[in-house]
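Pasting a structure here, questions to come.
Just one protein chain is left out here, and the rest sit where they should.
When the chains are written out, they are named A and B in that same order, and each has its own residue count from 1.
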Amino acid sequence: MHRQQRTPALAWVVFAVILLYLLVPIVGTALYSVAVRWDSSLLPQGFTLAHYQALFSDLKAVNAMWRAVVVSVVTVVLLWLIVTPAVVAAHLYLPGMKRVLEIASIVPYAFPPVILAIGLIQLYSKPPLPISGTPTILVLAYGVICLPYMVGAIGNSLQAIDGHTLMEACESLGATRWTAYRLVILPNIAPGLVSSGLLTFAVALGEFVLANMLVGARFETIQIRLVQLMRFNGHVASALVMFYFALVAVASLALLVGTRRYTDTVRGE
Amino acid sequence: MKRRDLWPYLAVTPLLILLLLFEVLPAVQVMWASVHLPSGAFSLENFKDVFTGAIWQAAMKNSFFLTLWSTLAGLGLSVLGAWALSRSTGRVREVVAALVSLCINFAGVPLTFAFIILLGSSGVVAYLFQMAGSDLRNHFNLFGPSGLALVYIYFQIPLGIFLMLPAFAGLRREWEEAAENLGARSWQFWRYVGLPVLTPAMAATASVLFANALGAQATAYAMTNGMMNIMTVRMSRLVSGDVDYEPNLASAAAVVLALLMVVALLINQTLSRRFSAYTREGR
Partner (left out) sequence: MSEVRIEHMTKRFKHQAAVGDVSIHVREGEFLTLLGPSGCGKSTTLRMVAGFEAPDEGKVFIGGKDVTNVPARERGVGMVFQSYALFPNLTAHDNVAFGLRMGKLPEAEVKQRVSEMLDTVSLGEHAGKYPSQLSGGMQQRVALARALVRRPSVLLLDEPLSALDAKIRVQLRELIKDLQVRLGTTTIYVTHDQEEALSLSDRVAVMSAGKVVQLGTPAEIYAQPATRFVAGFVGTLNFLPAEIAAGKAVRPEALRLYPGNVPLPPAADELRLAARVIRANLLGTLVRVRLRVGEHELVADTLNTGEGAARWPEGLAVTAGIPAGAVFPVLE
């Protein structure tokens, strides 16, 4: 019963300006990655896939991709294992803990990666826990900076399904807490877990500051290799950018489609 | 009963340990280190260096202006973008929102590199200037503050748009209709109702963008290979450089930066609350 809407002309202008700003650098990089040469012409001179070939035969780059993917995946799994039970317990049984989690989720915003790294380097370069420079510290640091997404997503899911009532319903039906958690709570918050997991994956894959400051050349990830390639061969570097971007784009598209399908299912009840 | 009640505590323990080791301790370490000399003696020398050293002062100034301009420009474009999205219809809205959210991931090093390809000395824009008989370098230096600001604005836009979208969604259609019914023109609605209602959300968004830009390091580092004199780059060089390892000084700078971020976030919180008071259903 609302006024029929048409996208106003001014909105089109705004979209044009913003999308031009946002998409030209991406399209430019994509063109550069398949250009034979592009330094003294309006459009690339000749197209080739040689840079992608070069990228995938660059052992350092390939290793960097694997390392980045492994670090990101491990971060996601670690967060799932640690955060899920904690948030569920906090929401259902420990209201005081909920406040702690809220604060812990704000801290990373006030505490950007540079500051976190400055603290971590000083703490963990020496015994009893000399893990600076290892992938371990990277995974744990990523865990902390991605914590807000995970805590937020799981908390929202629990709120949406009214976890408290569900848990009580289960217990009144004779289920133990563990059974209820496994069979009722987990399946219901799964969409939240997947979406925050994909987000964490994307953030970890694109993270540079912590990787550079905490491990740097000792454990090169995509971003570190990219900085080196930038100065050495721009075309191969842009091929790496496109490969990375494709990885992340697939993750976020999966997120978008998955979220829509989920909300459709819930609404279609 | 007692044993049963232990489980929730067990469930939160691993997370608490992670938080302690990787959030609380680093914060304490940074604060402690900031007020001590490498010798271990208590001192405010580090802060004195940060506030009075010429290079640090310049770094603070650079950081501040870079942050300020990218925040203002980013906010302006985000508000327009969020408005346009809120006014567009089904399919258009979906496609544009998807594209914008895709660009959230195009940040840091890859983004910097993309700008170098386009606007660097051998980029296509430089070529266009050359064709027009001019030199891009006379007008614009990608590797200076203005170039960096251009990159910063890029990563502010998607974030800003998604922060502003709920605000525009909260701007109810009936307010506009009520204003129209009471004889107001479109601009009068925006002047007396629309913008005042959006103001807290805009200020809150601005403070997030401010913190976002202030804490950014990757772009500037990648652009200038660590030579750009802004707070975050300078701080990182003091702990990861082999030449000048001065964690105490870096920590003092980190404390200053963190305080600025906290102020920005407090402003955000206060204003967000104000906005939700405006738009909550008063029933």
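As a convention for this text, contacts are C-beta pairs under 8 Å (C-beta built on N, C-alpha and C of every residue); 3 or more make two chains touch, one makes a residue touch a chain.
Computed from a predicted model, the values in this text were never measured in an experiment.
Residue B:179 is the one among B:18, B:73, B:179 or B:202 that touches the chain not shown. In the complete assembly, the contact with the undisplayed chain comes from B:197, out of B:153, B:197, B:239 or B:255.
Residues 172, 174-175, 177-185, 188, 192-193, 196-197, 277-283 of subunit B touch the missing chain (whole complex, contact as defined above).
The rule is short, and it goes like this: only the chains that are shown with their structure count from here on.
Centroid to centroid, with C-alpha atoms defining each point, subunit A and subunit B lie 17 Å apart. Remark: subunit A residues 2-3, 5-8, 10-12, 14-15, 17-19, 21-26, 28-29, 32, 38-42, 81-83, 85-86, 88-90, 92-94, 97, 100-101, 104, 106-123, 129, 140-141, 143-144, 147, 177, 202, 206-209, 212-213, 216, 223, 226-227, 230-231, 234, 237-238, 241, 244-245, 248-249, 252-253, 256 touch subunit B in the complex.
Listing the residues of subunit B that touch subunit A in their complex gives 4-5, 7-9, 11-12, 14-16, 18-19, 21-23, 25-27, 29-30, 33, 77, 80-81, 83-85, 87-89, 92-93, 96, 98-111, 113-118, 122, 124, 127-128, 153-154, 157-158, 161, 173, 208, 211, 214-218, 221-222, 225, 232, 235-236, 239-240, 247, 250-251, 254, 257-258, 261-262, 265.
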